[in-house]
Each structure stands twice: as structure tokens, then as C-alpha cells.
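Of the protein chains in this complex, one is absent; all others appear in place.
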Amino acid sequence: MNKPYDVIVVGAGHNGLVNACYLQRSGLNVLVVEKNDWIGGAAVSRELTPGILYSNCSYVCSLFRPEIMRDLELAKHGLQIIAYEGGAVFKQDGDFLASYRNHHAHRREFARHAPRDGEAYERYARDVTRQCRFIQPLLMRTAPDPASLKPRDLGEMLFLLKKFNELTAREMADTIRFWTMSISDFLDEYFEAEVIKAYLAISGIIGTALGPMSPGTAYVLLHHYMGEVDGNVGAWGYARGGMGAITRALSSSFLASGGTILTDAQVSKVLVRNGRTTGVVLENGDEHLATTVVSNADVKRTFLKLVEEPELPGDFVRQVRNFKMRGSSGKVNIALDSLPEFPALPKGSPCIRGDMHFTDTVERMERGYDDWKAGTWSADPFLDMMIPTTIDPTMAPPGQHFMSCFVQYCPPKIRNADWTDADRDAFGQTVINQIADYSPGFKDRIIHMEVRTPRELEAEVGLTEGNIFQGELTFDQLLFNRPIPGYAQYRSPIAGLYICGSSTHPGGGVMGAPGRNAAIEIMRDLKRNASHASPAHEIL
Amino acid sequence: MSMKAAGAASEFWRNPQWKSPFHDRIEALMTERHWYDWAGYAAPEIIDDAELEYFAIRSTAALFDISPMVKYSISGPDAEQFLNHLTLRDVSKLKAGRVQYTAWCDDDGQVLDDGTLFRFDDSTFRLCCQERHLPWLMDTAFDYDVTVREETDEIAGLALQGPTSAALLRDAGIDVSGLKPFQIAVLPKSLGRGHISRTGFTGDLGYELFVDRKSAGALWDHLWQHGTLRGLRAIGYHALNIARIEAGFIVANADFVTSETALRSNRPRLPDEIGLDWMVDLTKPHFNGKRAIERSRQSKSRREVLVGLEIEGNEPAQHAIVYHAKRREVGVVTAGIWSPTAKRNIALACVDARYETGDNLWVEIYALRELRYHKLMKRARIVERPFIKLPRRTLTPPGDF
Partner (left out) sequence: MKSFDTIVIGAGHNGMTAANLLARRGQKVLVLEASQVPGGMATSSELAPGYSIPSIAHSLNGLDDKTIAALGLAGAGLRFEPDPLPTVCLLPAADPLVLPNGYAAPIPGMAGGDQKNWQDLLGSLSFQAAILKQFIASTPPQPRERSFQLKAEGLKAALKMKRAGKSELREFLRMVLMPAADVVQEAEIDRRLAGLLSFDATLGIAVGPRSPTSILGLYYRLATQTGQPRVPVGGMAAAMNAFHQAGVAAGAVFRFGTPVRRIVVDGGKVTGVVTEGGEEIGAATVLSAISPVATFGSLVGSRVMDTGIVRDVRSIRTKGNVTKLNLALGLRPTFKGAGNGATRLVFAPSVDDVERAFNPSKYGELPEAPCFEAILSAAGDQSVPAGAAYLSVSVQNTPYDLRSGWKKGRVALMKSVMTRLEQFSPGIAKAVVAAETLAPPDIEERYHVPGGHWHHGEWQVDRLFFNRPVFGAANYRAPIEGLFICGAGTHPGGGVNGLSGLNAAREILGAVR
């Protein structure tokens, strides 16, 4: 029998580690158990071919909350973020749309495609920023239960209403529209050029099982824009050394404060006695005891796999089953022996050091989504492609490069059947072919590649159906509905069992907020001082 | 599929700050190397010596590059009606060959920008302003037979300001003796295709010249050549800003927040709130914001006023808080300087409309002196703008200085 801990965190993903760090720093004795022999969950850098590090799951850093970075001293623990430069959409006619960091260069490039659009971007940026300013304060707060009459819920509801009440009538009307519109309709109200709409629509669909024409995708945009609101310089960037650098810094911070991490330790069950958790039992039979268990796994994995069904109310289990995961994306990670060329780009263009795309119309994206709905990967997929080694040479030997391709759409199952290796290879080939269309000789540069469909994401990282956000970001699964109405405050029907992954409010993106918010709730229940968790930055 | 590069036209990242047609000439004169960004162009803050530059405006002649100003060409049979719909003043009263200082608002009557409207003939206009409005202009033009085109990069502009400017122009072969304030004349053909108008942003005698981009260099050289005996100096924005505050002119997104750029919805202002009430012509046909402005006047919902302040002492009050009775915060100074001409400490300020009588107003100035703040609470008095009124500004024919 192992010595008991105060808290066991299941899963060493970024949210699990953030949660563990805060709890350990409140004086609790915390054990993190991780099934893999490496830590990081979906925020990892792995050397899959000699000398080349892969950010093989998540690939950019934008939303990680600066408050958490500061509280957990991540800079001291080695985290370096490098802002990335620009981006591009390659058009089928040989031209391209660039996105530049400089405001005027950006405007002129937009105006090159449509004079009006160059100037329309200002109003668009203002309107989106207004929405971000409205929503951002909600990220670092526990969502209130609107059906509860507890003073704290009423207080938080009041906060929500107050935020809403600060808006003018016009802003309220616009906010309702923004939250419910499709990104395609939203962009139509600002822009003329198809390629500009295609470029901006990307943020509305990344990671979601919806198309750019689906209502509700304008809101998803915010999940990718929020990083930049509070003057967060360099909010969008690469972590030096790959995404694993984030979880490495977190684990270093955690260990420095006295925490314990156990890898190669797959939890088979969360132990429950009389409606209370008592710890976990591992696959190898080891038991670890604790009166508090926090699961970084998604809501389905936690309650349908790690907890015995009889321990949970039937209605709750039904709602967990109904929670929509719906993996929609895959990942193709490629090691290259040299930097690929994109002849469409002018020599020296910074776009190669940013995110690149080949989908130049909203219609192509939407058709890709139709393929997904029909149960297969997109024949003409949407790629979010970057080459982090262009600004972070630490990830590969000199001259060689790591390329990350996030691919949408890619279903969890192929027409209701499991993925086969042949399917996976064909999917990978679709992606490679698309790149090669714009980059002559591309295929010859490939040293190694890894194709990850939702099957691999689920098997390796444990994301049910390979959903990168641990659950869809649709209205029915946001705020007080995330993951389950009545259980949106990180607690579960089992006393002492909490969840802290992206299945909880405010959801996915490597943000760290769910882990932090959950820690605050746990410290509240355990009557711990939580003053080391700084409140969200004020937005003036 | 073609994979060739789209060409140099799209290499905007290389030089995001563009060079005005006068850039090389200004750079050659520059000793301070103090550039700032004006709407995507490198513009001089100080060229050589800010004080000498200021006195060139008020005592001799000053040349200021206004090429980066955003310019829209508006033409077509309905141009006048379109502009009447767009702007606050009555454009039908603007005769061909004249300029109107004007402003335009959104549906809520909140000011989108102010600017100058040039009427070249019945159906050809140019609108010059600070912010960019192409979508708004095009959406307003929807039902009018009018063409709106952005022409900022095509047209070079120079402001020639100061007491000797008219004489300088005469020496340079441009006769402005009969040109009244806000009047336009065609430039001699030898100088390129362009216009000269008796306008400016200094409150002094002065002119603005606009030519096509390719004639710009020659125009500068021509003026420069005739400027030697007239004390001509190239100036940067620092000097111009002092002159414009003395003249009581406001600058968009410095003295008021334009409604299409504001992140905070309570920041934009009605014309009545920034001293532009005199522009609003309720007798002309429908124009944008009319209903909202009428309603606000009926309900007396004006929240703020923009006023000129004279502040005791000589410490500039830039961005200082305005108090009533030293206690209640009632506004903010948007621009404050020690006026070298009026020899007064002057400021533009946004003040809660309830305090527009100006009784018992105070300004708190934090003056940093060798790492220590001197917190000054100074009495402020609301005064008429402009802070200095120079007869030579409007005298026609202009005096020979």
C-alpha cells in the first residue's frame, strides 16, 4: 500500500499539470499519474525521428493565460515563447493572400485583393475585439449555475448580467448575432474577396465539427482571437522546443514545489466508497489513496471508463453519453531534409514563418465538412500548416525542418467503421498531395512522417473520438452547460472527484484556464488559501 | 496550376512604412531623424529644431508634407446629393472652387471623422480626412450615381503656412492675391496637374497644394528655391501641433474618438459634444445621424463638451484630469501646451456638459522633474477658441510680409 496523498491528478496534460501546480502550492500533497511514459498529454514535443522534435498534437501557443504563466513561474522554469510572423493562403490561381504583423502592410495586402476590404478590416477587427473584451473576463471564472439559488451562483449570474448590461442596446443585439451566426455569414457582412473570407473563416472552424456555414461558428472565432486582447504581447507564437516546452515547464514548476509525477501509470479505476472517492487503482494493480481525485481526462473517459457506472446517477450517465465529442481533425507531422519552397510567395516572405493554408474559398471548406458529415475525411482538406523550425532551430538539426499540418476534416470513424492503417495512409497522402501542388519537389524532401487520425489521438493521448477540445464548442456545451448542466463547476456526483480538462469551462485551446479554475474550486472545498492564484487581468 | 510569384506589388512586409513623394527631400534636411507613422507613411515629427519650425509657421513660412492624409475622390452626377447625405453641412451651399471643413456621423449621430471637402466643379469633389472610410462611403453611395475612389497614394500634398507664404508663392509664379480663405485655384500647368487652396491647420495665413505624385518633387524644389529669401523651413508635426492647438483645431482620435474605431461604445461623441454643433444643418435634406442629433437635442442628452481652457501657470497640461471644485472628476485635457504666441498655458479638454459654464474648474498636472512629481492643482478657465486670432489669416489680398 502506497502512502496516501491529499490529491491525485489523473493525466499529465497541461490542464492536469496546471491544476496540480496550484494545489501543490496551496500546501496539499499532490500526485500526478500519467499513463504514457512521457508527460504533456496533447502539449508535447517528441523525438519521433532522430534529432527532430515534433509538436505532434497541439502546435501553437496563443491562449495560455498569462496569469497562470506568472503564478507558476513558467519563464523561470524554462518556457520561451516566440511570436510568429504572418501567414498566407495560397490561391488556386497562383496568387496568395498574406497576413502581416504590421497593420499597414496587412491593410494594403487586403486592399490588393479588394480595395474596400483593406479598409473594412478595421471595423471587423474592432467588432471582434469588442466581443473578446466581453467574453474574456468569463474565462477565468467558474460558470454560475442558472438554476441555483446559492448566493455564489446568484452573484456570478449577476456578474454575467452586469457584463451584459454594460453593453449598449446595439452591442447587445450585435452580441446575440455574433454568438449565433455562422462565420461565413458574419464575414459576408464585412468583406468581398473570397480569399479574405476563407482566411478569416479558419478561426471559426478549427477543432470543431462544424462547417464555416454552420450557425455558431462566428463565436468559435473568439477561442482563437482571445489571446490578443489585453495587450498580451507575443500572444500568438511557438513555444521554443515545441509545445512540450509548456508542459515541461509546468512539470518542472510542479516538481520544484514538491509534487510527485508517476509516468507509465494508467489508471484503471477511480475508487469510490459510499459516494466518496478514496483514490485510484492503476492497471498494474497498484492503489494510490487520496480523498481528492482530479481527472484531466475528458468527461466521457472519466465517467464512462474510470468510474463504475453504478456509482453515478443514471441521468448523469445519460447526459455524459450525450455529450458531443466528435473529433473533426487529424494531424500530419513531417520531418523534412530541407526547407520546402512555395514559388507563389515572393523571396524572403515572412509568411513561411507563420501559418499557411491552401483553402482559398469558404465553399471549399464547407465541402470538406460535407465529406466529414458523410463519414470520411475531406477529399480537399483544409490545412493549417506551419514550419516551427523556421524560427526555432532547436527542434531539428541545421537545415532540416519539422512541419506541422493540422488537417480538417477527419472523422473519428470511417462510415461507422474503425480506421484502418490503409485509411490512415490514404488520408496522409491526401494531405501530402495538397502541399505538393503548391510546393514543387516537396515529396522528395520528406524524411519521416507521422499521420495521426482521431484514432491515434484517442489511443495515445486519450482524447475520446480524437476531439482536440475534449468536446464540441457549441452553445449546448458552453459556459454553464459545459460539460453537463448542473455539473459545470468542476465537481461531479461523486464527492471528492473533480474534472479539470478542456471538457470543462472555458474549453479547449492550450489555455490552462480549466485546470486553474478547477484548482480554485477544490481549494475552496478543502478550505485552502487560494491567494497564489491571481485573478484574471482587468480589462480596461 | 501556376505557381509563380504574384510579384513585387505584394511585398508589403518589406516596407510597411511607405515613403511620401517628398520623403527624400525631407530626409536630406533632417538632423533629428525623428519619424513617426502617419497612416502608413513615415512622417517627420521634428526635422531639425522644433522651436525654429514653430516660429517659421508664425513668423516666416513653413512647409509641411500632408501627402499621407487619407483622400477620396468623389465624382458623378449625384456627388453633391451623396455628400449632402454623408456630411453634416449643406454641400449645396459649397460653391465650385471652394473648400468646406466638415464632419460626418453614423446613425447614432456619433462622429465618424472630420475633414475637408474640396469642390472642384459641380460633380467633382475630394474628401480629406484622418481615418479610413471606404466601406462607409461606398455603402452611403449605394443609391447614388457617384464614384468613390481612394486616392491617397496618388496625390501629393504640401501645406505652405506662415506670414510670408503668399509672397513666396507670388515669387514662385503662383498668383494667390485674390484667393480668399477656403477658395481653390488651379496650379499653373508648369507645376503639374493640381490645385492650391487657401486652407491650413495653423490658424495663420497659409495654403495647401495638391499635385499628382509624379509632379511632387519638382513642386517642392520650386517652392524651396523661392523660399530662401522668405525664411522657408520644412517642419514636422511637433511644430504643427502647437500651431493647431493655438488655432483651436481638433484632431480625430486625439481630441475625440471616432465612432468606427472605438472599442468602448461609450467613447464616441455627437458633433454637439466636440464643438461641431455649428456644422449641423437641420434644414437640408436627410443626412446620416440627423434623427439621432435632433433627438439628442430634444432630450438634452449631450454628455460632454469640448472646450478651450486657459490654465494658470506655464506647465503644459497634456492628458491631465479636469476637476470641479478640486474634487469631482469632470473631464480630461486632450491637448495642452504652453502657447509661444499667446504666451499662455492653453488646452483643449473634454468636460462633462454639466460643467460647461466653467465655474470652479481645476486641472491636476503631474510635472515630472528629475524623478519627482510636482503635483499641481491649477485653476482653469473656459475661453473662446481659437486661442490666437490672426487678422492676416483671412485678409484678402494677403499682406506682404
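We call the chains A and B, going by the order they appear; numbering starts again at 1 in every chain.
One rule holds in what follows: contacts are C-beta pairs under 8 Å (C-beta built on N, C-alpha and C of every residue); 3 or more make two chains touch, one makes a residue touch a chain.
Note that this is a predicted model, so its numbers are computed, not measured.
Peer 1: Return the single residue from B:27, B:48 or B:106 that touches the missing chain.
Peer 2: B:106
Peer 1: So which of A:27, A:343, A:393 or A:485 would be touching the chain we can't see?
Peer 2: That would be A:485, which touches the missing chain.
Peer 1: Which residue among A:278, A:329, A:453 or A:474 touches the omitted chain?
Peer 2: Per the contact definition at the top, the residue touching the missing chain is A:474.
Peer 1: Would you indicate which residue among A:308, A:370 or A:444 is in contact with the undisplayed chain?
Peer 2: A:370
Peer 1: Return the single residue from A:26, A:55 or A:214 that touches the missing chain.
Peer 2: The single option touching the absent chain is A:214.
Peer 1: Among the options B:24, B:121, B:143 or B:221, which residue touches the chain absent from this view?
Peer 2: Spelled out, the listed residue whose C-beta touches the missing chain is B:143.
Peer 1: Since one chain has been left out of the picture, which residues of subunit B touch it in the full complex?
Peer 2: 81, 85-86, 106-108, 136, 139-140, 142-144, 285-286, 288-291, 294
Peer 1: Just checking the interface: what residues of subunit A touch the absent partner chain?
Peer 2: Within subunit A, the residues touching the omitted chain are 145-148, 167-170, 172-174, 176-177, 180-181, 185, 188-189, 210, 213-216, 322, 324, 363, 366-367, 370, 373-374, 474-476, 480-481, 485-486.
Methods note: only the chains that are shown with their structure count from here on.
Peer 1: Averaging only over C-alpha atoms, locate the centres of subunit A and subunit B and give their separation in whole Å.
Peer 2: Whole-Å distance between the two chain centres: 46.
Peer 1: Under the stated contact criterion, what part of subunit B meets subunit A in this complex?
Peer 2: Result: residues 1-14, 16-18, 37, 39-40, 108, 132-135, 138, 150, 260-263, 265-266 of subunit B touch subunit A.
Peer 1: Looking at the complex, which residues from subunit A come into contact with subunit B?
Peer 2: 86, 92-96, 98, 100, 102-109, 112, 115-116, 118-120, 122-123, 126, 129-130, 133, 167-168, 170-171, 190, 342-350, 437-438, 440
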